[in-house]
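Sharing a structure, written as structure tokens. Questions coming.
== chain A ==
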Amino acid sequence: MTIAFIILAVITVAGTAAAMGMRNAVHCVLALTVGFAGVAAIYLQLDAQFVGLTQIMVYVGAVAILAVFAIMMTHSPSPTKPPTYSSYWLMGSIVAAAVFAVLAWAVVSSGAHTQSLPSEPTVSVQQIGDALMHRFVLPLEIMGLLLTAALIGAVVIAMDHNEEIK
Partner candidate 1 sequence: MIGSGILKGLAETARNFFGSYVSKDRLTTIQYPEERVAQIEATRDFPFLVYDGPDWHDGMRCVACQICEKECPPKCIFIEKSKDKKPDAVGKPQAYPAVFNIDISVCMSCQICVEVCPFDAIKMDVKYDLSTDDRFGGLLLDKKQLSKSNQYYNAIHPTEAAAVDAHFAEERAKAEAKAKAEAKARAAAPVTPTPILAQPVGGEAK
Partner candidate 2 sequence: MNSLQSYLLLSSLLFSIGLAGALTRRNAILVLIGIELMLNAANLNFIAFWRFGPAPAALTGVMFAIFSISVAAAEAAVGLAIILAAYRHSKTTDLDQMNSLKG
């Protein structure tokens, strides 16, 4: 394991753990962006430049902003602070820990660690474009359709149907 990977992994885990553990929802989202950026850096380390940059653009630039907007719009200043965690938080953390134990056990006991890093693949953006336009053109089109549907759906759901207010 290189130092760079360890640093990135620590940043990512710390960011995401803070995102799931902090009290203030906005702090959570800000910590989450650190975690997302760490994941993006790990993508870059794995020579997946395009995916890493897309990760930053989509998660840091869009999803995090969307989340803080949603937090702002749903913020209700209540006099009594509700507890941060749900009533069955103990069960939830036990389940999560168990899932991690099983996954880690599976990973460690598999032969994955023997696999050595192959030589660096030369992936230019042009190749990704070619692949998107030839081999993966059908998924791409479906994805476009899905995104359009999601866009329209999100607008329709979030729209205020209560006309009397206006």
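By definition in this document, a contact is a pair of C-beta atoms (placed from the backbone, for glycine too) under 8 Å apart; a residue touches a chain by one contact, two chains touch by 3 or more; residues count from 1.
Selection criteria: all candidates are chains of the complex that A comes from, given by their letters.
Because the structure is a prediction, the values reported are computed rather than measured.
When you check 1 or 2 against chain A in this complex, the one that touches it is 2. On the chain A side of its complex with candidate 2, the touching residues are 1-2, 5, 9, 12-13, 16-17, 19-21, 25, 28-29, 32, 35-36, 39, 42-43, 46-48, 50-51, 54-55, 58-59, 62-63, 66-67, 69-71, 73-74, 76, 82-89, 91-93, 95-97, 99-100, 103-104, 107-108, 110, 112-113, 115-118, 121, 123, 127-128, 131-132, 136, 139, 143, 146-147, 150-151, 153-155, 157-158, 160, 162.
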